[in-house]
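Subset of chains shown; positions unchanged.
Chain lettering (A, B and C) follows the sequence in which the chains are written, and residue indices restart at 1 in each chain.
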Amino acid sequence: MPYVNIKITNEDVTPEKKALLIKGATQLLVDILGKNPATTVVVIDEVDTDNWGIGGETVTVRRKQGK
Amino acid sequence: MPYVNIKITNEDVTPEKKALLIKGATQLLVDILGKNPATTVVVIDEVDTDNWGIGGETVTVRRKQGK
Amino acid sequence: MPYVNIKITNEDVTPEKKALLIKGATQLLVDILGKNPATTVVVIDEVDTDNWGIGGETVTVRRKQGK
């Protein structure tokens, strides 16, 4: 029954990697809390680097600076 | 003043259906809690089937299996 | 499989009203989009009036002003 939301920047995240994130997050809830995987929902949001900020600047700017 | 967020997979959800979801969710808050519809916000997020997981696998995979 | 999040202020919302919100939101997704209620999740967040702002002021302040 848990709900997990993973927000990441949209930088080359393949469907295979997203499937692994979903599998891993679901298994984590099973292993630690004994939750039922059948009703565990995982939603991945991929966010444009213009729309993600850290340290007061966008990831777009940070990537150009090699951060 | 309530805020409602509806997350669904992006599988053929027409503008008409989204308008009905918004109308219905707003009316629900009016009917049950007496909220003011003028400041009731509803946001619908349509999520790619690669990005939605249930039962540890993506909806993309489940759809292929006829689930 | 949908996920619905309803955020409201924590002003006398009884368990009975919360049960009606959950029932109504789930039914909405069934009626409009044909979703499976068994995997439709609804989460209600009740927010302190000090922590909810509209029009640039807290709901606590607005309630004192009779708004």
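Following the convention adopted for this analysis, a contact is a pair of C-beta atoms (placed from the backbone, for glycine too) under 8 Å apart; a residue touches a chain by one contact, two chains touch by 3 or more.
The structure presented is a predicted model; accordingly, all values stated were derived computationally and were not measured.
Trainee: Quick one: 3 copies here, how many in the whole complex?
Mentor: Copies present in the complete complex number 6.
Methods note: only the chains that are shown with their structure count from here on.
Trainee: Quick check on the contact graph: shortest path length from chain A to chain C, in steps?
Mentor: Step count on the best path from chain A to chain C: 1.
Trainee: How much rotation, in degrees rounded to the nearest 5, is required to superimpose chain B onto chain C on the basis of Cα coordinates?
Mentor: 180
Trainee: Any idea how many Å lie between the Cα centroids of chain B and chain C?
Mentor: 14
Trainee: Chain A to chain B: how many Å between their CA centres?
Mentor: 20
Trainee: Provide the list of chain C residues touching at least two other chains, using ranges where the numbers run on.
Mentor: 1, 3, 39
Trainee: For chain A, which residues are in contact with chain C within the complex?
Mentor: Spelled out, the residues of chain A in touch with chain C are 1, 3, 39, 41, 43.
Trainee: For the complex, which residues does chain C have touching chain B?
Mentor: Where chain C meets chain B, its residues are 1-9, 13, 17, 20-21, 24-25, 28-29, 31-33, 35, 39, 52, 54, 59.
Trainee: Which chain A residues qualify as touching chain B in the complex?
Mentor: Those in contact with chain B are residues 15, 18-19, 21-23, 25-27, 37-46.
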